[in-house]
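Below is the structure I would like to discuss, written out as structure tokens.
The full complex has more chains than appear here; those shown keep their coordinates.
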């Protein structure tokens, strides 16, 4: 895989990528444009992207003042961190055990994992709510994180990646005197960075953006994660405040985007298991 | 110091039987070489010894302990993998240091980041570092310690894998063709290092090699395997001079032993194509035997001398020695003789010659390939 | 655990707000059999999944491959394609609402520009599911792309070298010779996850179409949600969930059994 | 000092209103503190929250429930019956709470709450478009026939301009507007049988059909309809007054926006459904109940109305507020667009809530059938028959 000069294949590739990128970007163009428009300009018969009258300041200040946005963002960071850390701590060893240790019932466990993946949170929300309410921990970070601490998706994702890892690597580690946990930490994790990064991205994205669960367990705005802030700009009955809504969306999305930009470096330094023959 | 015993090991993958009832008992401190053709089950046997595979039958013993059910990490065995199995994310130095770190550092000291604040960590690390450096030096890879496996050549990786095993003093060493990717000089050097280490530490070693010369020169005893069976387990001289099976004779020695179909007459004379080849051979009389003569044991003479008639087909120069390829008159059988360069000067391509062998150099194998030997009375007296 | 609770609930007539809870056996399941909405919902979900899964997997794979092959602007493209995953779907749904507006929306404006009368994307019962599916694809591609990118990093470069030497001259050949088989486990995973996510489509439906018009976008989770949270019949919704899980589970196991063997090489 | 935990839905809409009311209320009642819990995005979400929290410590003391869902709360005994408070108060009518207004939140002899923000359906129209087809916007159409005639001209304007947007999606409220407007009812008075399948229902259904067939009404989602209207692409829009404030803001200077009462199929018998919500008391603690009653009355009272109406477009649910210049008298003078809803107030009757556990599902059934007409997939007659049959099945069989 070498750097080659310009040729048709490359040009074609760039063209396809760029067209795709345009399609993917289109909604954001409108989103940004809307976030800068006064309300009367948002819907009109002309497709102008640049507003006649700038209202960006107004919209964004609404996004920050109408709700305690900074507090919400902070909550989001805390909850996502708790969830992510625990999820990884649990999922890595589980996946390793399923992938590389032979024990009876492994297949059944994998089936159980699949089942866990399928259950929509909407279905289990009520029982979990009752349990949390019984424990008197509603309106806490714990309640926000509780149902997600074990990520079946994570176990499943890691499982797939670990199975591709050469057995001899793990065998070598065993002979070098590593415990199974040691193997996970010292051999598996360093070589599974792309998978872990991918998972982290997904986990953070999913829980940062989750609107459903926080509504169930949080009744104090002080504990609410960012998406709950967005509902302050929505009014199903009477039409949303689109400008402010888009501004708030930009604000809520930004941290994730930054996080992704940081995380994707991990992909650039992709690993290849070259210490092995065959 | 404890011996390593593999007793009655069998192993099959589905229908294909990889190992059949293999028993190898290495004495404490013994150096056992495991040789055999590609695919005969050497690696599998080593993996079973290490606990990475489980035998279908049989048991593995380290000293007096039955280890068959013990997990690999508790066996205290160091192994060099044929496929290296280096940690791709660690540098050569870190790769080699792993077993020491695992042994000498506590769980807390090993923790990344935090570990460095745990007391004693720094000192142990220094000790480990110097041990790693020492091992690396002896393998001539000390200048590579900062490289990752992906940035090293094949032979360099192999030496790192070797270093990772040699850095410890385990209860036993298992080495799977650890020198296969090294050039001759380095190989001689590294071989010497291994032998030296073995002499000093006296750790029981199971050493797989495809190089029978290496096996003969390094090992206390050599185990010759074939098709999952152990054919002979003997001293180097034993397997070379006194092979118990035609396959062992064929496998050991380079160039390969010359094999001819012939018969042993009642007077213990060996006949090839009816003509007498050697007299007074320690063999059971019988027809349809296979007669083996090592290339260096073949005596070439001029046309008039005693022995079988033959002609020179080709002469091959190999530096320190010369191979003479010979075609037997009549049968067309092909043989090879190994001569010192000087001794070969007399022969030219196409030349007619005779071949003969001393009776004690002639090995006779029966139809099943088993060695046929009896002690002749006079010999016995001579030897005794 | 919560799953067990769901199964238990499915055997009762529990209704949110009423204290009484009564064990009704399989009544809920019997009622389900005759529930037209549930059947429609099942069909719609199936259609949706059949559109979204292959498209999002293929485009995701394509994007990952193209981005990986391109030296310049990798980070930029990756970020762009990933944006939809990062964004709050509820908010983005609003954006799509406008983009797909039949008269003032830019999409139809563009179509008009090239002389095509744009359809009534989200309003018409014939196009609504397709529109939702396209939004679903838009949303899922980045997700799948990241998984594929992670999978690509695990392929030894040496295999590509071997392929080149073996005269796999075009990227196309190398893809079939090395990338595709080596990505097997990743692909299986991505497909599984895509199916699961597609089957669980909810947010776009709830923000954009509310199952309408005339149930044309009624999907399983929406139906379950309606029953459980709007009509408040938790017991019945639980029964739906159980059936939904059972069907999916059966499908997944089948797929897994058939493919798992083929994608792992040892 | 008492602290009241108050919950409300749709903060995008009500946050400012609630803040203002609570501030004023606390100024007047320094011994009562109001604490807003995190609001819910929609009425549905709010209702779920209350149902989930019913009986637990988290349950708020006061909430605001959509008028069509009030019955759910009342039937389940979650809301506190306000009858005793009304009785104790004695002079409700003097405070502006006429019987008519109290009725909006009554079910089976219970006073489930006090209507807080109420709305009725009105007609919005784009005067510019009417002018372009030669209609006089100052004399807006009074009957559906006139509407359809003008609409059929507007739809020929091209350039994406469309004639009518009738908000039939989401719930049965706008259908009720047609049905009640024809003098019809949803169910028979004993609530045992469907009543909307009579001639009034058929007229309503046919009208919808005509809007599409003759008036050229497109099939739009709710938001798409609103967006197209404020973009100036639609002639007539029929929906709640509640959206007025938003529509005004979104239209800005783009075109000449007008409002007027919605035509009725039967000008004499015709009535209109009331949308909006009611303040509901949840707390069972007598001390808190007193404070809650005060708050409810205050919010639903003239001051509350004077805040709600200009901020939203809702009509005042308190007769004092509408008349007294202290509250809204001047406002209506200055904001003629708000008058349409006000004029219709005498015709407001409760938004019908279906009995039984399938109550909510019934509305969805009706909406599904409406969409068949709008999409021209079935005739009004078929649709009405189907809807009647399906709804009948969902009614309690007691």
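All chains are identified by letter, namely A, B, C and D, in their written order; residue positions are counted from 1 within each chain.
Keep this in mind: contacts are C-beta pairs under 8 Å (C-beta built on N, C-alpha and C of every residue); 3 or more make two chains touch, one makes a residue touch a chain.
These numbers were taken from a predicted model, which means no experiment stands behind them.
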Seminar exercise, completed: Written as a formula using the shown labels, the complete complex reads A x1, B x2, C x1, D x1
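As a working rule, only the chains that are shown with their structure count from here on.
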Exercise. What is the distance in Å between the mean C-alpha positions of chain B and chain C?
Worked result: 58
Problem set entry | Cα-centroid distance, chain B relative to chain D, in whole angstrom | 92
Exercise. Which chain D residues touch at least two other chains?
Worked result: 52, 160, 223, 227-228, 231, 233
Exercise. Residues of chain C touching 2+ other chains?
Worked result: 16, 94, 98, 104, 229
Problem set entry | Residue numbers on chain D that touch chain C, as the complex places them | 44, 48, 51-52, 54, 72-73, 76, 78, 160-162, 169-170, 218-221, 223-224, 227-228, 231, 233, 357-358, 360-361, 364, 367-369, 371-372, 374-375, 377
Exercise. Considering the complex alone, what residue numbers of chain A touch chain D?
Worked result: 38-45, 66, 126, 129, 133, 138-139, 215-216, 218-221, 224, 228, 231-241, 245
For this session: Note which residues of chain D are touching chain A in the complex, please.
Result: 7, 10-13, 15, 36-43, 45, 49, 52-53, 56, 58, 60, 159-160, 223, 226-228, 230-233, 240, 242-243, 245-247, 249-254, 275, 312-313
